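Excluded from the complex is one protein chain; the other protein chains are retained at their positions.
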Amino acid sequence: MTEHRYRRRVQFADTDMAGIVHFSKYLCFVEEAEHALWRAAGLSIVPPGGEISFPRVAASLEFHAPLHFEEEFEVLIKIAERTRRSIRYTTQITRGETKIATGTHTAVCVRKSPAPMKAIPIPDEIVERLS
Amino acid sequence: MTEHRYRRRVQFADTDMAGIVHFSKYLCFVEEAEHALWRAAGLSIVPPGGEISFPRVAASLEFHAPLHFEEEFEVLIKIAERTRRSIRYTTQITRGETKIATGTHTAVCVRKSPAPMKAIPIPDEIVERLS
Amino acid sequence: MTEHRYRRRVQFADTDMAGIVHFSKYLCFVEEAEHALWRAAGLSIVPPGGEISFPRVAASLEFHAPLHFEEEFEVLIKIAERTRRSIRYTTQITRGETKIATGTHTAVCVRKSPAPMKAIPIPDEIVERLS
Partner (left out) sequence: MTEHRYRRRVQFADTDMAGIVHFSKYLCFVEEAEHALWRAAGLSIVPPGGEISFPRVAASLEFHAPLHFEEEFEVLIKIAERTRRSIRYTTQITRGETKIATGTHTAVCVRKSPAPMKAIPIPDEIVERLS
């Protein structure tokens, strides 16, 4: 399981006074797709016990066309690269045939306590399910 | 006026269950700094009349350290590049001496109607005040 | 069409550092259900032309149990009362058999321009479809 298609409708609270989806919301959209990919692989990004977490170290987006209220769109997310401690995803957001946005973001596996957070190898079960 | 320092405190609604600021909120922080820069230059990003708008065509962030509830931070925003129709900003977010995040985003000047939005030259008054 | 059941999953960005859904997000949930009710009735809360709008004049919520990340929940929304110019909804949020929250909110039909907004009778077609 290394990619997933996630569908979503634009909600009113996603829009801003320019009448289109606020640019910060796209990071929520790609994150929702990422977590849906994990669920499709039988995982949760917040594993039971909660000792590890996956904070982001980088995120970027290019916006090609705006999204409007009530439009349905799809996020295609793919694992583009995996190192021992990190996962880099690429995402493509489309509305029908129209390319809306493309992006990439990288999450690192960390041990939450004792503070401060410290990068650790991704647990084996996660590696296997996301291969 | 080509740069500005914007101060802000982390609010509870900025955090997520990982106990740190959600990564999408950083785009709000850099946008708040951008609009504060415009106000400092005697401008509003939403000019009276409302015929033009400044949607984003790209945004990227690197995260170096997390921000926590009630921490005070500063966004230093600079105009890095200006073309006839676009402005590219760079931003640096710090908490005291700690580097939190660095980013860049690009906004394009568009005419909102008739739909669809169309890129147009940035009005002269805006160019002058942001020089 | 005077009631609707809307299903939704808690997303990571809905949570706060207390590890549960932030209380402001419940207003988004009831609004999403309201707009889903309108779509089910063949309507959009943002009608073509965009001369009218439905700002809220009141909203209240009681919280009975918390919602957590990735939980699925249902919003049952009902039109409780309709006057010439306003609609009052009641909402009940449940996760399986567990009662999560109950609320009510009232929206008024307004003409957006010329400013300021002015309350006007709800158009006949909307009244018919929401009866």
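Letters A, B and C mark the chains in the order given here, with residues in each chain numbered from 1 onward.
Methods note: a residue touches a chain if its C-beta (ideal position, glycine included) is under 8 Å from a C-beta of that chain, and two chains touch if they have at least 3 such contacts.
Only a predicted model underlies this, so the values are computations on that prediction, with no experimental measurement involved.
A.B. asks: In the full complex, which of B:His4, B:His35 or B:His105 touches the chain missing from this view?
C.D. replies: B:His35
A.B. asks: Which of these touches the unseen chain: C:Arg39, C:Arg56, C:Lys99 or C:Lys118?
C.D. replies: In the complete complex, the chain left out is touched by residue C:Arg56.
A.B. asks: Touching the absent chain: which residues on subunit C qualify?
C.D. replies: Within subunit C, the residues touching the omitted chain are 17-20, 23-25, 27-28, 31, 46, 53, 55-63, 66, 105, 112, 117.
A.B. asks: Which residues does subunit A use to touch the chain missing from this display?
C.D. replies: 12-13, 15-20, 22, 24, 69
A.B. asks: Mind listing the subunit B residues that contact the chain we can't see here?
C.D. replies: Against the left-out chain, subunit B lists 11-13, 28, 31-32, 35, 39, 44-46, 69-70.
Quick note on the criterion: only the chains that are shown with their structure count from here on.
A.B. asks: Please decide if copies subunit A and subunit B contact each other with the same set of residue positions, more than half shared, or with different positions, and reply same or different.
C.D. replies: Same-residue interface.
A.B. asks: Computing the C-alpha centre of each chain, which chain sits at the greatest distance from subunit B?
C.D. replies: C
A.B. asks: Which whole number of Å gives the spacing of the CA centres of subunit A and subunit C?
C.D. replies: 27
A.B. asks: Once you find the CA centre of subunit A and the CA centre of subunit B, what distance in Å lies between them?
C.D. replies: 22
A.B. asks: Touching two or more other chains, which residues of subunit B qualify?
C.D. replies: Counting only residues that touch two or more other chains, subunit B contributes 17-20, 24.
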